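As you look at this complex, bear in mind that one protein chain is not there, while each of the others sits in place.
Read from first to last, the chains carry the letters A and B; within each, the first residue is number 1.
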Amino acid sequence: MTDTSRPGVRDEEILSLEGVSLWLSGREILHDVAFSLRAGELTGLIGSNGAGKTTIFRVILGLETPSAGKVLFAGHPRQRRSKSIGYVPQSIGLDPDVPLRARDLVALGLDGDRFGIPLPSRSRRQLVDEMLEAVDAQGFADARVGKLSGGELQRTLIAHALIAKPRLLLLDEPLANLDIRSEQEVVGLLAKIAKAHAIAVLISAHEMNPLLPVMDRVVYVASGRAASGPTEEVVREDVLSALYGHHVDVLHVHDRILVVAGKDETHHTELERTHTVVPRGLG
Amino acid sequence: MFSGFMVNAWIVATMVAVVAGIIGFFTVLRGSAFVAHAVPQAGFAGAAGASLIGVSTLAGLGTFAAISALSIGFLGKRGRHDAVTALTLVFMLGLGALFLSWSEEYASAIYALLFGEVLGVSSNQVLATAALGVVCIAAVVILYRPLLLTSVVPEMAEARGVRTHRMELCFLVVVALVTTMSVPVVGALLMFSLMVGAPGAARSFTGKPLSALSLSVGISVAIVWTAIAASYETDWPVGFFVGVLGAVFFIAGRGWVAWRRSAAGRVDSTGHLATGPMQPATATGMNGEPT
Partner (left out) sequence: MDAVLTSIFEPGFFTSEPVRVAVVVGGAVSLVSAVVGVFTVIRGQSFAGHSLGDLGTTGGAGAFLVGANPLWGFVTFAIIGAGAMELFGARRPRGRDMATGIVLGAGLGIAALFLYLGTTQSNTTGATITILFGSMFVIRASMIPVFALLSVLALAVVALLYRPLLLSAVSQDIASARGVPVRVIGALHLLAMAVAVSLSCVTIGAILSTAVLIGPAAAALRLTKRPGLAIAWAAVIGLAVTWLGILLAYDSYYWPPAGRGWPVSFFVVALILVVYLLADLANGQKARRAGPRAIASDKGPGVVAGRAWPSLPPEPGAE
């Protein structure tokens, strides 16, 4: 095991974006985005479609280079691609006939980038079984990946990403195609994984309520701008109104939060860097 | 049918079948139907040109196949979906026809290159085919895992640092090599049936990757051996048997899948009832394109 894959110390800063801006084809896609992720924490990247969530993912993965700002991974400048970041896409197009079982897909997560044909080994099989157990996938381990339901495939992909012992796990809209029960299962699973393996988990979603029970921090994105911090400090009318550039109402209904566009349009104000975001180092 | 000049034909045909079965497995996995059409057609033009100027057909075939494969690789997604590629391919066929129209054996040469030819396998061809076959198999053995990974979950592979683009190029080069080996035997137009029919059938019967690969080779060999034997006996073109048998096996596979599905309700290939509601696997990759 290399150095970058040792189990993270809790609260250690895994990823940090500082003043990241990105211009593409003459448009500013991201403006001055800053947040950090810690080991053992589950962070929600919340925003509507087109707000910039996917772009932020791409920046973290090194698929886009910021026009300004820095991306630091465990304190070091971001290398182009790294095995220490696990990525689970929203869904993958799969033929029902693809000749891979769930356990094969998970096994590929272990060494899919190494050359050669895998020799059957007990330790390999054991690791795969462990991972399958961790995501509760033993029931369909031998089923074809193309035949799995949305939730089952989701868990398989998580196991695939997890088996490589990443320090950071990115999930792109994992809840989008799931029913309520699967949603709750996946959310609980991800929280468990974050704590148990001391990795930083970043989940993007356009709806934050399913994540509220487990979210340690939130990064709220709108129009390429972001506000980050603990949920109760970011999801507030003043913060979000400044972010959106017009008035929004934040309503608390029982244990859910609703962000509603308000009626009057106020002039867009420049988001100050240290406005209401809790300075890094706390929280 | 096993004596004399036919020995060479059998050897070459077997090698072609094995390699086509292996590469076809990945072709189907990657959904590269287009590549399986395009490269043989480009190769056809090269072979026609080569026979015209008296150079080895394999050389012409290989050159054009390699160029077209790499062009597809470098033009990337844009090249694949564009009218240019379709028109260029048709142009390749027209070019091949042009070259052959200048030669004396216009009709028979066209026929052999498009639909396959059993006879006339020289010892040189055996050596060349063997060399190409060894290279192809070695490449697949080395690249097996990353190729598998980038074929099934390209975005995740990309995120891990596997260079998907390089894998694609390697794959395309191997396809070019397979094409060079196979077109003289099965024909440029029927190459697709061999490369896709066998693995398409194999994946219907088993869900384990290595088993599917082996079965793909097995079916491919069965198809080619039958085609050669039948062609020898009846004088009918090899391509006919390859095309029809490829379809037969493929349809048999589909039929098997459909029969199992209806016979046992919603049961997956291991016999377990699939848990949870079935969700459609819609996909939008990180690039925002449908995957």
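Keep this in mind: a contact is a pair of C-beta atoms (placed from the backbone, for glycine too) under 8 Å apart; a residue touches a chain by one contact, two chains touch by 3 or more.
Model, not experiment: these values are computed from the prediction.
Of the options A:I29, A:L175 or A:L240, the residue whose C-beta touches the omitted chain is A:I29.
In the complete assembly, the contact with the undisplayed chain comes from B:G239, out of B:G60, B:G73 or B:G239. In the full complex, subunit B touches the omitted chain through residues 28, 31-34, 36-38, 77-78, 80-91, 93-95, 97-98, 101-103, 106-108, 110-111, 114-116, 187, 189-190, 192-193, 196-197, 200, 235-237, 239-244, 246-247, 250-251, 254, 287-289.
The rule is simple: only the chains that are shown with their structure count from here on.
Distance from the subunit A centre to the subunit B centre is 39 Å, each centre being the mean of its Cα atoms. Those residues of subunit A that touch subunit B in the shared complex are 54, 57-58, 61, 63, 80-83, 85-95, 97-101, 104-105, 108-109, 111-118, 139-140, 142-153, 157, 160-161, 164, 170, 172, 177-179, 182.
Against subunit A, the residues of subunit B that register as touching in their complex are 29, 31, 141-146, 148-149, 152-153, 155-162, 202-204, 206-212, 257, 268-270, 272, 274-286, 288, 290-291.
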